[in-house]
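Only one protein chain is missing; all other protein chains are in place.
Each chain gets a letter, A, B and C, in the order it is written, and its residues are counted from 1.
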Amino acid sequence: MTDPHGHGQIKLQYQPALPIPNGKLFLWLFLSTEIMFFAALIGVYIVIRFGAPDWPGPSKMHLVELIGAANTLVLILSSVTVVLALDAAQKDNASLARLWIAATFLLGGLFLGIKVFEYKSKFSHGIYPALPHSRMYEKPDVYFASAVRERLRVLYARIDADRAEIASKKTNLLAGPQTEDVQRQIKDLDDRDKVLADKKAEYEQAVGPVAGDANASAHALMELSKRIYPVHDEHEKNAEGEAEHESIGLNDKYPELKLPFVVTGGNMWATTYFTMTGFHALHVLAGLVAFVLLLFKRLDRTRAGIVENVGLYWHFVDLVWIFLFPLLYLF
Amino acid sequence: MGKVWSLLFLMVPVLGVGVFLVAPAYGHWLPKDVSAHGHMIDHLFNFILWLTGGVFVATEIALFWFMWKYDAKRNPQAAKFTHGSHNVEVAWTLLPAATLLFIAIYQMNAWAQVKIFKPDMPATVEVTARQFEWRIRYPGPDGKFDTRDDLFTVNDMHLPVGETVLIDLKSADVLHSFFLPHMRMKQDAVPGSKIPMWVKIKEEGMYDLVCAELCGWGHYKMKGRVTAQSREDFDQWLAQLQAEQERTQEPEKPEE
Amino acid sequence: MTEPHDTHGAGEHAHAGHGTTKQYLAVCAALMILTFVSFFTFRLLHNTQVQMTWAVMMAVSCVKALLVMLFFMHLKWEASWKYVLTIPATIMAIFLMIALIPDIKWRFETIAGGRTPSEERKVHMGYEHEPGTPAETEQGGGH
Partner (left out) sequence: MAAIPHAHDDAHAHAHEHGREMSLGKFLTTYVFSFDHKVIGLQFLFSTLIWFSVGGLLALGVRWQLAWPWTKMPIVGDLFFSSTGGQISPEFYTMLFTMHASIMIFFVIIPILAGAFGNFLIPLMIGAEDMAFPVLNMMSYWFMWPAFLCMIASFFVEGGASAAGWTGYPPLSSVHSAAPASHTGQTLWVMGLIFVGVSSMMGSVNYMTTIIQMRAPGMTMFRMPMTIWGMFITAILQAFALPVLTAALFMQLMDRTIGTSYFIPEGLIVNGAPAGSGGGQPLLWQHLFWFYSHPAVYIMILPAMGMVSDMISTFARKPLFGYKPMIYSIAGIAGLGFIVWGHHMFMSGMSPWLGTTFMVSTIMIALPSAIKVFNWLATIWAARIQYTTAMLFALSFVSLFIIGGLSGIFMAATPVDIFIHDTYFIVAHIHYVLFGGSAMGIFGGIYFWFPKMFGRMMNEFWGKVHFFLTFIFFNGTFYPMHILGAAGFPRRLADPYHYETFQHLLPMNQFITVCAIGMGASQIILAANMIYSLLKGPKCGRNPWHANSLEWTAPSPPGHGNFDFQPVVYRGPYEYASPLVDDDYFPQTRPPVEGEDKLAHH
């Protein structure tokens, strides 16, 4: 059943319109559909982004342009290696072709690795594609305030629990015989207790009373949000140079706080960023799978067609990134 | 059998036209138009009806006639061997093209009057659609929204006749559509947007306000009512509303 | 997509030509340089002339895309079928994006409740005048 010609019928002759193998034609048609898919994603991004009353700049979202640029270079290199692999395959140099494919695979893997690193750094700042995980709020409103309160409650409760545990340990120790060792332990506990107490005081001091106040004024909430995550003023930046306003927010100062923060437009930023790079990354992944399959084959002249098709696909993935990079990192 | 089939096909234009002739007589037709701009829409409707009606009858009769005449059973001679005619193709391309272009241009003004040329005036009333009711807000005596004397009603909208009113349409949750059949008005309410509409009502009366965009299970019962009344009655009604609202003392938010 | 048996059909028509390794490397270098052009336009101009950087970066990206297609995807050496298979998709894609744009402006004209664009943002986007009606200042679509 696998061989359509295996049943003894005659092999029919055809009159193809285009001087290319079916596989290659298929691939180009497939790429047309892919172009439309990404056009839709990018179109949506454009509408949402430019239709948004506010949109955070890349730096606000911990997006490092240099990393993006580096990733662009990685993909460009991988495009070259694929082309060289095809060249080698067409020259019937199977081992060289395999080498280049392996190189492409590694570069693709490197790209994904960098992507994972970037994603991680977003996650660690509480930036997720969508609400349930994301700690980002659109405006310093009551929802934001109550989220901060809730987060502080959890934090304080944890500290209080730790302190309570220390206290109970201490009572236990006090109840027993007071050897020197025990004395030392008690002192130890006291120290730890003090550290915790100080920490809590420090937090309370840093976050301020606003967070605890359910009826805090809009202005106070704005101040709070600025304290947690200072707003860079882009115009100011230009005038004074880079270093001036590296004012550090509470989340950066105390990474363990993980307080909710406010970035207007930030959630849509994250949604579009993760969707577009995510779908692109899926395409990279599919390409990597194809390369692995190729690595198991002898890439001589007879397989040059396959290498070419996979290569075309890979270049397309590169093409998409060529547009995503400026749109996401530099706009 | 050819005759039977062609007659069956003849029934389409005959009954088709017949239905359109009879229906208005039984009141199954466009509801009475009470707006100043409605006549433009009705005129266009009728114009297109006549035009397409002509095309409809002509093509369907041609279909019938060819079916009747060129039945193989009654028509022993061979069919005419032709692959087409360049001139005929050109003719029946250009003719409809001209007609269609005319229709397209002919209607532009009406659309612009109803949807584009917004009158320069403050909003008379603001309508916020929500599942499944119409929240209506008047600016109150000071003529401004978002002040303490705003007047609220639900599903009961009053408008003065004989003058242009501007309605701001908003939605609090999903899409709805503000449909006034008698005033030939329809506009979707889009959450996040405030869309202006304007109308001049000609006749006093009570009219249905229909929600014409699927908005959930209760879509069918999202019914409002528009009372068109003279300016005096309208002002009086507003005053009454205000009095009532002051009595209940909580002017803001008649919340759920 | 690359089952072995689909290599028949139009078959082994040799490809009209390819680039040399040197060419590929040159293209690669060009692409890298262009990437840095984008990068530095951003660094140097982004805060003063946003629209301008957008235009530059999009132009650069188009050039890069063209280079990739012409050389890496071998379109430079292919027969005229390349036009049939690439131009429609490109036109459609650009058309789709362009067709969505009018809504952006309209959205600013009808925006209600919640947020209105900040002053800075408006300058940024090229909206000099206040959109919408006077009633725009309300907060949160009160009802």
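The rule is short, and it goes like this: a contact is a pair of C-beta atoms (placed from the backbone, for glycine too) under 8 Å apart; a residue touches a chain by one contact, two chains touch by 3 or more.
Model, not experiment: these values are computed from the prediction.
Peer 1: Going by the stated contact criterion, tell me the shown chains that border the hidden chain.
Peer 2: A, B, C
Peer 1: Hey, which chain C residues sit against the chain that's not shown?
Peer 2: Contact residues on chain C toward the absent chain are 1, 3, 6, 9-10, 88-89, 92, 95-96, 99-100, 102-103, 105-107, 110, 113-115, 140-141.
Peer 1: Considering the entire assembly, which residues of chain A contact the chain that has been omitted?
Peer 2: Chain A touches the chain not shown through residues 1, 4-5, 7-18, 22, 25-26, 29-30, 32-34, 36-37, 39-41, 44, 47-48, 51-52, 129-132, 134, 136-138, 143, 265, 267-268, 271, 275.
Peer 1: Can you list where chain B touches the absent chain?
Peer 2: On the side of chain B, residues 1-2, 5, 8-9, 12, 15-16, 19-20, 23, 27-31, 40-41, 44-45, 48-49, 52, 55-56, 59-60, 62-63, 66-67, 70-72, 75, 77-85, 88-89, 92-93, 96-97, 100-101, 103-104, 107-108, 110-112, 114-116, 131, 172-175, 177, 179, 181-182, 184-193, 195, 207-208, 210, 212-221, 223, 256 touch the unshown chain.
Operating definition for what follows: only the chains that are shown with their structure count from here on.
Peer 1: Roughly how far is chain A from chain B, centre to centre by C-alpha average, rounded to an integer in Å?
Peer 2: Result: the chain centres lie 48 Å from each other.
Peer 1: Could you tell me the distance, in whole angstrom, between the mean C-alpha positions of chain A and chain C?
Peer 2: Computed from C-alpha means, the inter-chain centre distance equals 21 Å.
Peer 1: Going through chain B residue by residue, note those that touch at least 2 other chains and give them in order.
Peer 2: none
Peer 1: Where in chain C do residues touch two or more other chains at once?
Peer 2: 107, 111, in rising order.
Peer 1: State the interface residues of chain B toward chain C in the complex, per the touch definition above.
Peer 2: On the chain B side, the touching residues are 122-123, 126, 128, 135, 137, 144-146, 152, 168, 170, 172, 190, 192-196, 252-253.
Peer 1: Taking the complex as given, what residues does chain A use to touch chain C?
Peer 2: 3-4, 14, 16, 18-23, 25-32, 35-36, 38-40, 42-44, 46-47, 50-51, 53-55, 65-66, 69, 72-73, 76-77, 79-80, 82-84, 87, 90, 138-139, 234-235, 237-238, 264, 290, 305-306, 308-312, 315, 318-319, 322-323, 325-326, 329-331
Peer 1: Which of the residues in chain C come into contact with chain A in the complex?
Peer 2: So the residues of chain C touching chain A come out as 1-2, 5-11, 13, 15, 18-19, 21, 24-25, 27-28, 31-32, 35-36, 38-39, 41-43, 46-48, 53-54, 57-58, 60-61, 64-65, 68-69, 71-74, 79, 81, 84-86, 88-90, 92-94, 96-97, 100-101, 103-104, 107-108, 111, 115-118, 120-121, 125.
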